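With one protein chain removed, the remaining protein chains of the complex are shown where they sit.
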Amino acid sequence: MSIVLETRKLTKQFGGLTAVNSVDLAVPEKSIFSVIGPNGAGKTTFYNCITGFYSPDAGEIIFDGKSLLGLTPDKITYRGIARTYQNIRLFSNMTAIENIMVGFHSQMHSNLAEAILHTPRLKREEKEALEEGRRLLQFVGLSGLGDHLARNLPYGAQRRLEVARALASNPKLLLLDEPTAGMNPHESSDMMHFIRQLRDELGITILMIEHDMRVVMGVSEQIAVLDYGSKIAEGTPLEIQGNPMVIEAYLGRGAASGLQNIAEKSV
Amino acid sequence: MKAYLKNAATAGIIFGIITTFLFLINFIGTAADLIGDITKSRPGSSILGLSAVMFNQLIFLGLIGIWAGARGSRKDSRLEDTWKHVLIGGALAGAVHGLIAGSLAFLVGSLNTAGVKINEYLSQILPEVIRIFLLNKTPLQGALFYLVFMTLMGMLGGLFGRGVLRSTWRKNIGARRKELWNSLTHHEKVLKIRANPLTRYVVYGLLLLFVFLMPLQIGQYWNYTVGTIGIYVLLGLGLNIVVGMAGLLDLGYVAFFAIGAYSVALLTAPTPHNLQWSFWLVLPIGIILASLTGILLGIPVLRMRGDYLAIVTLGFGEIIRILSKSVLLTPFSGGPKGVFNVGAPTLFGKPFNSDVNFVWLITLGCLLVIFVTNRLQNSRVGRAWEAMREDETVAQAMGINTLTHKLMAFAIGAAFAGLGGILFASRNQFTGPEDHSLMVSINVLSLVIVGGMGSIPGVIAGAFVLKGLPEILRQLENYRVLFFGVLLVVMMVIRPEGLIPGSRQKLELQHTDKSQAPPDTADASEGSSPS
Partner (left out) sequence: MGIHNAVKNIKSISAYQVIQFVIGALFIGYILWRLNEILRVNPIYGPDTWMRFAIAGLILGSVYALIAIGYTLVYGILFMINFAHGEIMMIGAFGGYFVFEALNAIPTPTAADPELTFLSAQPVISVLLAFIVGMSVSALSGYFLEKIAYRPLRSAPRLVPLISAIGASIFLQNAGQLLFGAQRRDYLNPEVLTRGNGWEFPVGEGTVILPYTGALTFVLSFLILIGLFTLVQRTRLGRAMRAVAENKPVAALMGVDVDGVISRTFIISGAMAGAAGVMWGIHLGLVYYFVGFIPGIKAFTAAVLGGIGNIPGAMLGGFFLGIVEAIGPPILGLSFQLKDVIAFGILVLVLIFRPTGIMGEVLTEEKV
């Protein structure tokens, strides 16, 4: 399996605080890869570096064999990375299907003049985008809700709409930021199935930040653990569960057995 | 103190302050004149021993008094809506209101009799205004009169509130009216007619015919007014793209209007450059110049956050105005006096010289702009603008190059404003620095917001309300801008989406009949329990 995303010695500092400290990571193609760590461990900063919102102070990010450094977020989207957000960020005053069609932005080509003149190419493109959008709605289980304003959708539907919007940009790599935050166990397990479905049916590589250990252990193939900005461990779910450094990072010294219990229950 | 009494006293104080303010800006006198015009009462006539002006003034004050009483006796969840409470509450609100109004009458009356020239400080309060306010009586009599009058009006207001505003029969009528309306609009035949595409063409055709014929009938003054409204529709639709769709608060929008106006003025007028180019040649030049300026201004400022952008664009608008009237540029721009004899278009050798021609031209411009706006709204670019307005960071993460799209919005908005400026200067045959004051930007912003951001019919309605109504109510001219200010605040507090909010088109289900495919809500609500 080839490596789709690789970071080498990635570092990001804010003032005196090193939020991401020399992190090496290699995400294999078509894998489900989780990044975990306690609050403030630098996970979201790590994401923001990959998607181009922060420019790292040192290190290298290589996606699909090419460096991402110096690219703006919109260019990175064109390269094939899409993401969702920890606190859902939909375009709340647009309808669900319009949200998805914004997601198609990078796949479409019409410009200002074509929009005013309504050229045949534009008409065709719009029609295709609309159809594709309907298909995506169906894929995430939201068909029929497409004309509702995003902010009026139920919470779970908003999460899935956010994924659909990300999928619309036809990504090779999808970054999920706490996809099950705020969900009950039933919804979480739905989401786990959905994540697997994304990988299996669409062949997308998934990089995921998650706090819910049940989800992490249940769905990931590879896990990296961040603490105070540094990677302290990496491995399969089983390896991570048994790693004393991880347990220490989460719960402090001496609490290893607690996490062990949680982890056992989840598997 | 009992809650309903407190409520009444508060209402009395608030209305007392409002009445005082309205008196001090002499709105009361103006309103009396307006009522006189509406009721066609002759100024010299007398009713109930009062001159017509005083009587009309009392009508206006009485209405405020009734309103105060109705508010003062308002029911809320904690209070009982009994007749006794309503009467006492209304009376108390009225009494407090009357006490304030009476004190005001006494104060200004006494100062006036003492020989103080009040209008030296409060410019609207002429001795005549005071005399009318006091109904020709002594200050003390006037004060007592208002105390009694407002108390009575307050009680009346209380009864009105209980008996009309909050009564059960009124609710029933409202419900029945709604039912009737629904049965009419959702009648099978009506739906069928509405679904027929022919209906739309017929309606558009009739509208077009009306727009074509109307200017021939309404005379010069109204044609001028309609033309002005049309130009504000143009400006409003342009700003609507910048503010309503792309979410960029531009307070210097008038700068682009000025560039359009000055380009047509300087290129077609005999002074100061005597170029005298053809209007049709200048039209594209002016539009392109305006839009280029939009881009040039945009490159540095569009990276700023929303509220910084507002101030910087405001500053830019002022810079353009100050420069246009500065000594430095007078030889180039005509200076503070402006440019006269701006050229008008000619068509097949016939010059546009009547306002009728310009109304047609402006209408044509509006139609063009509406067409363009409509096309843009439902395109990739339009969606990108709206996405930026909603959440710029996420929009960028969707692959939208935010800077280019902001520049596009700025350029298109500026082009519309440039067109507006060209038509404005050409119709007025003049342009000068005072045509391009900050007030123009504020007017346009107000009409976009009042009408409904992001909504084409909203902008048109806003232009008619804000530019048309003041022409009809000419007496209120002095209070127009004040009213804009109040309207902006009130709209933001009560109805931030505007008079006619933009509606979203139905995309997912546009080809399927809705009744056959009900939204599959069960599927969605299953995954819905935010913690």
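Residue numbering begins at 1 within each chain, and the chains themselves are lettered A and B in the order written.
Here is the rule we go by: contacts are C-beta pairs under 8 Å (C-beta built on N, C-alpha and C of every residue); 3 or more make two chains touch, one makes a residue touch a chain.
Note that this is a predicted model, so its numbers are computed, not measured.
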*So which of B:Ala9, B:Ala310, B:Val381 or B:Ile400 would be touching the chain we can't see?*
B:Ala310
_Full-complex contact with the absent chain, from B:Thr39, B:Ser167 or B:Ser326_ = B:Ser326
_Options B:Pro270, B:Pro284, B:Pro351 or B:Pro496, residue touching the unrepresented chain_ = B:Pro496
*Of the residues B:Leu5, B:Leu144, B:Leu487 or B:Leu509, which one touches the chain left out of the display?*
B:Leu487
*Provide the residue numbers of chain B that touch the chain removed from this figure.*
21, 24-26, 121-124, 243, 247, 249, 251, 299-301, 303-308, 310-312, 314-316, 318-319, 322-323, 326-328, 393, 442, 445-446, 449, 478-479, 481-482, 484-493, 496
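Basically, only the chains that are shown with their structure count from here on.
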*Whole-Å distance, chain A centre to chain B centre, using C-alpha means?*
45
*Which of the residues in chain B end up touching chain A in this complex?*
372, 375-376, 379-384, 386-387, 390-391, 393-402, 408, 412, 504, 506-509, 517-521, 523-531
*Can you check the complex and tell me which residues of chain A touch chain B?*
51, 53, 72-74, 77-78, 82-83, 85, 89, 91-98, 101-106, 108, 110-112, 115-116, 118, 122, 125-126, 130, 133-134, 137, 141-149, 153-157, 160, 165, 169, 182-184, 187, 190
